[in-house]
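Here the complex is missing a single protein chain, while all its other protein chains stay put.
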Amino acid sequence: MEDEQNFSDICGGRLALQRRCYSPSCLEFCLSCPRITLRSLTAVTCTVWLAAYGLFTLCENSMILSAAIFITLLGLLGYLHFVKIDHETLLIIDSLGIQMTSSYASGKESTTFIEMGEVNDVVINEAIYMQKVIYYLCILLKDPVEPHGISQVVPLFQSAKPRLDCLIEVYRSCQDILAHQKATSTSP
Amino acid sequence: MGLVSRGTAEAGLGAASAVDRPGPPDAVPDPIPTPPAEGADPGSSRGPGMVLKAYFPTCCASADSGLLVGRWVPEQSSAVVLAVVHFPFIPIQVKELLAQVQQASQVGVTVLGTWCHRRQEPEESLGHFLEGLGAIFSHKPWFQLCRERGSKSWSCKATRWQGPASPAASGEDQVMLIFYDQRKVLLSQLHPPAALPDRQAGDTTASAGGLAAVFDTVARSEALFQSDRFDEGPVRLSHWQSEGVEASILVELAKWAAGPVCLLLACLLSLVSAASACRVFKLWPLSFIWSKLSTCEQLRHRLEQLTLIFSTRKAKNPAQLMRKANMFVSVLLDVALGLMLLSWLHRKDLIGQLADALIPVADHVAEELQHLLQWLMGAPAGLKMNRALDQVLGRFFLYHIHLWISYIHLMSPFIERILWHVGLSACLGLTVALSILSDIIALLTFHIYCFYVYGARLYCLKIHGLSSLWRLFRGKKWNVLRQRVDSCSYDLDELFIGTLLFTVLVFLLPTTALYYLVFTLLRLLVVTVQGLIHLLVDLINSLPLYSLGLRLCRPYRLAAGVKFRVLEHETGRPLRLLMQINPLPYSRVMHTYRLPTCGCHPQHSWGSLCRKLFFGELIYPWRQRGDKQD
């Protein structure tokens, strides 16, 4: 059971939201961020190399050129490994928890799992981001001391930053499962 | 169904998921009454039925049929399967074994249900037999777990017995199968998120999290896993087994010898610390010197660490054990690096060369300082300084340098021997050698320190005088009681003398400030070098090498939490998840296990440092030990 929808992020980039429904109690959303474009890659590389070549003609030291090559390579590697997030996954399992995974372009994955017992609610929130107001989905964590308090807010899809229509789609499904969870945890 | 399961971890599951789909469809009728397919009865599955979670060890996935033994956690409505008891068994013996385990581990281990692994043709009788077992080992709910032959289709059924003998009236719940690696879960140490301050690292039982309970259950029922495959007990169990005890003689010997060696070393160390606590060393000039020498600080720190390592008391919790191990590795590395340095120094007779080079370097530094002073006594950088004061200060400092040079020359015959002895100290560790180096630098640049102190005192006097005289100039004064500037009427003679002094100080300020600036820069250079050495020492002292190595080689030992992966799924079958250990990030490893260093915080923030420099207060590289504790 899998369907894919296209949305756009806050800057107008194209996002693909994959929704996988394993069972009524287990749902996965995968939000693929826009890929790194060849154009921007070429532009950055050319800029660095042109600057290095300009410096080289000024001071005639070939170390600068090799340094530029290394800087480009290391920068690209670092960008792919630590900055560029390829897709973000949200896995909601009823009565178990919510798991967020962000996969970097290099294949590195960083996962956070939040147990259902700690989750207070999932809400859509507003935030001021640069010059505009954006919406984001976030998980509210329960305060272990005070049962109705909120100790922490965990934002979701931080790198993709989808628009409200996409968030509502995810939000509805989350709420379905959370409602089921609440009903079962109170009934016995 | 386009989901491709990535990177399967375990052999049994890997095989299961690698085969895309079992070849022949199930022609044989299912002997075990399967739970009603969820698709067929949406009302019961969509309703607010409980979702039961069954944690199942991956190593038991290929075990023979039998009984599921584990713990039922009612708050989480989850069952943690620990082992599978194989046929044939005598129920009394199983109960006895479980009672033993329960007594040893304080975990409520019970029989949870049955496990049926169909390798060959299904046997009709087995199904009925398994069903009948529920009557002997009554448990609510009763799990019936079943794996089809060589395939990935599992079925699971949880039955709540309403009456003692009426399975037909039982209610059935949704079941979720979660596979876990028993060995990793057993060995791993869960670190709850650092964001919650009231939870302690070792305090997993207090936190009521569901996963913590699972981890706790597995860790505490270690007694169940003691028997290995070759043991011939009355009950045949299937669970994770170690690869066999390592029977190396060396390890045995080390284990056997560790106790007495520790005792001996602890005695020696207590002797050393008693000697160092001797009253003779606490007399005034000596104690002052001890507190200022970084070598002594470092030695004291190492002594404390060694005392802790070789103390015969057992570590109370895993955190303490880890700390001990970290300290031990850190000391070992330190000593190894120190020995390397020592051998390198002695192989090429570097000490002699160093001693020969030291005197000319000191001379050269003194000469450069003389040049600098002569430059300052002229018109440095075109600045207009007060000639008389300039000459006085310059001559005073020149005389000081002269004294210093003669002192160095007096010392020169002994330098090589001193250096040789100092070099020997490297066998105590690289950090000790570095601390000694820092102290030597401090001693060799004593003249710069003196200049700095004179300059700073003079400048400080001027600045304070000027600030209070400026208040007098405006007809104000500092009210100590109210901590503010109040207006005040002065006498005529006070005003006159104050203004006279103010004028004099204003015109003399640039000269003093320039001398202060130059010597402060020199001092800052020395302090920076010393600070870098201290930083290196602190790094070696505080790096939790053992934890980092553990994180690198056995990532599951330090767990930040878990992550789940959905295994291939068919409709109508229970959801299967694979639980993997989420290793702790390196930054948190560093943060959690960083060893305390000797007074490790820098004394100033940048702002206060600049303020102190501006007002001419003295800055010191050494740290105050007592102040930072509270």
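The chains carry the letters A and B, assigned in the order they are written, with residues numbered from 1 in each.
Please note the rule applied: a contact is a pair of C-beta atoms (placed from the backbone, for glycine too) under 8 Å apart; a residue touches a chain by one contact, two chains touch by 3 or more.
Heads up, the rule we're going with is that contacts and distances are computed from a predicted model.
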Study note, to complete from the structure: Matching the hidden chain's UniProt record against "Phosphatidylinositol N-acetylglucosaminyltransferase subunit C", "GINS complex, Sld5 component", "37S ribosomal protein mrp4" or "DNA methyltransferase 1-associated protein 1" returns "Phosphatidylinositol N-acetylglucosaminyltransferase subunit C"
Revision key, fill the gap. Note: the excluded chain touches shown chains B
Exercise for review: For the chain that's not shown, point to the residue among B:291, B:503 or B:608 touching it.
Suggested key: B:503
Study note, to complete from the structure: Where B:99, B:361, B:388 or B:485 are the choices, the one touching the absent chain is B:388
Study note, to complete from the structure: Per the touch rule stated above, chain B touches the missing chain via residues 379, 384-388, 472-475, 489-493, 495-500, 502-504, 507-508
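FYI, only the chains that are shown with their structure count from here on.
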Review point. Roughly how many whole angstrom separate the Cα centroids of chain A and chain B?
Key: 28
Study note, to complete from the structure: Interface with chain B, chain A side, in the complex: residues 2, 20, 22-26, 28, 91, 93-97, 99, 101, 111-113, 115-118, 144-145, 151-152, 180, 183-184, 187-188
Study note, to complete from the structure: chain A partner, complex, touching residues on chain B are 1-3, 38, 45-46, 48-51, 53, 77, 174, 176, 178, 195-196, 198-199, 207-211, 561-564, 566, 569, 575, 577, 582
